[in-house]
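Everything below concerns the one structure shown next.
A selection of the complex's chains, in situ.
In this document, chain identifiers A and B correspond to the written order of the chains, with residue numbering beginning at 1 in each.
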Amino acid sequence: MSGNTFGTLFRITTWGESHGCAVGVVIDGCPAGLQLDEADIQKELNRRRPGQSDITTPRKEEDSAEILSGLFSGKTTGAPVSILVRNKDVDSSKYEALRNTPRPGHADLTYELKYGLRDWRGGGRSSARETVGRVAAGAVAKKILSIHCVEVLGHVVELGGIRAKTASIEEVRENTEKNPVRCADLDVAVDMEAMIHAARSEGDSVGGMVEIIGIGVPAGVGEPVFDKLSAELAKALMSIGAVKGVEIGAGFRSPSMKGSQMNDPFEISEGKIRTLTNNAGGILGGISNAEPIVCRIAVKPTPSISQEQRTVDMSKMKETKIKIQGRHDPSIPPRIVPVAEAMMALVLVDQMMRGGFINPSTIG
Amino acid sequence: MSGNTFGTLFRITTWGESHGCAVGVVIDGCPAGLQLDEADIQKELNRRRPGQSDITTPRKEEDSAEILSGLFSGKTTGAPVSILVRNKDVDSSKYEALRNTPRPGHADLTYELKYGLRDWRGGGRSSARETVGRVAAGAVAKKILSIHCVEVLGHVVELGGIRAKTASIEEVRENTEKNPVRCADLDVAVDMEAMIHAARSEGDSVGGMVEIIGIGVPAGVGEPVFDKLSAELAKALMSIGAVKGVEIGAGFRSPSMKGSQMNDPFEISEGKIRTLTNNAGGILGGISNAEPIVCRIAVKPTPSISQEQRTVDMSKMKETKIKIQGRHDPSIPPRIVPVAEAMMALVLVDQMMRGGFINPSTIG
């Protein structure tokens, strides 16, 4: 398995399994001089943490971040920042029954076929627990971005078929963290929460859609052929487990639009060239145009459901059925929000460095 | 501008501008021993070529491929394969009027802001002409894939709001190249063609959706964290100009699905573990599961339209209006099909090499 590293200049390498002793990340390319402490990271990990509300898995993890390197007197030195999070609430007993019966919608089968063996305890490396490292590194990326006046916000815009009404950036900023679903439309959030409870009681799960917005990104970010800002975001977001689609701006509405509707006209506003609309999602030709960067991701329903499902016994090569026990989120979108934000933040820092917007050696 | 190279082991570097003297590509990492000649490449370039039918731009380009290196006695040697295509029908006169007035929906403004100058002749590097190199390299990738019994097919599934009915792989293989729209549903293809003519006559353009299918990909392809097969495909496809969204399998339908609907149950068929459905689009945990790889891309309407549009004069920083002259496709999807196929083929070869499925040094 290669590909546990992401980024060109600002790069992260994540490691660890669901039921191993720890998970972690090494950040390479962090500029010197950044004020950083464990609380910066903890804040984001707490948003991703299991057990934060009654719509998430009851697995109890403090997810306490330990910074092992790269800091001196409260500032980054430019050296790699290694962050470790111990796994605490590890219970593999439920998984023994699943050793030979791959769970539909999970990576059990494909890992087994690719590697000839697998860590079957809780999905091993394919578990959502892998995203702890992404979120920890994303916290550092967000801190760098904030110095450059860039903010990244995510929120749930659809869940189980229920759509939130369009929210302003202010509403997203204000409302998202006020409800466990992370929906900026507080009325609809209540319905979404009920939907999640209903799905759980049926032994089922629901999918959803999350929007991620980059605010304050200067014009000129993005390398405009293969490493377009849009292409890097697509890879970053699609690399999150459970994500089955990524769109930018008008996205999948654009196939039914005409050019006269899709094109964002230019105007001059406060001395700057701006667009009247933002169907482009802030990216033209792979380069940011100073409008908000707007992405949406399609998140599939949690594959772990307690309803009976058809599968096969790999050891006997015959068909069988399973019911998945264990502790699972009945819906992924609320907890994927900080992960998706982290991935956008990582892309933005990396691309801003590549374009000369952030000094790769030192901050300030 | 960095990022004109794509791939890890099988890598391509493209170069060239719309109205420069030539465009081209260097393929690095092509194994030795592959039978290859210019006809292999020409076949794919002809599918991408402008002027191939009356729904494309009337720009006349033979797009004749010249292989400059990497071949000896009709076979690849392992050395880089450099392919050159001269630009013939170059007429920049229409673009002079647009030097200071960025075209809405195009990269004119963002290139100008990023680089401080731009090649304004036909979009320069941001032109769709950049994809000639992708298609030429994709032709080589397809030839390598065919030796490994993998096929890549693309077809238009929606255009200007008109949706084709679901097609079998056989229908895609048989019908797509029989009509200028590249739609496998021959009845609907006629309507789509009419739609394109109508849009052109209104000085407007239409978007669409293209599906790309990888058939015969063995189980186990894909590096399952950041370089998931799905993530690499998302980047590859989103890096094509005009693409605003990428989805895999159920994609943007999954947010409204339940886990019990989304999960593809496993069965045993002809001694192999297969899935009954393919909502996963052939990828579980970022790794192929031997089912067809199914992606769809959202293609925006051509931004070049002859209707009057609002823009700004950058030299005077005041608002103005433009009507774009020149020769343009009123709809991109039919010609994007070979480009999207090329990108999937490039990803598959690269990932199959990374996984040990294709020997990186020599074929056969």
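One rule holds for everything that comes next: contacts are C-beta pairs under 8 Å (C-beta built on N, C-alpha and C of every residue); 3 or more make two chains touch, one makes a residue touch a chain.
What you see is a predicted model; the values in this text were computed from it and never measured.
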item: Oligomeric state of the whole complex, in copies, if 2 are shown; value: 4
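Everything that follows uses one rule, which is that only the chains that are shown with their structure count from here on.
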item: Rounded Å distance, subunit A centre to subunit B centre (Cα mean); value: 27
item: For the subunit B and subunit A complex, residues of the former touching the latter; value: 1-6, 14, 102, 104-107, 109-111, 113-114, 125-126, 130, 158-161, 199, 204-209, 219-220, 222-228, 230-239, 241, 243-268, 271, 273, 275-276, 279-281, 284-289, 298-305, 307, 309-312, 314, 317-319, 354-355
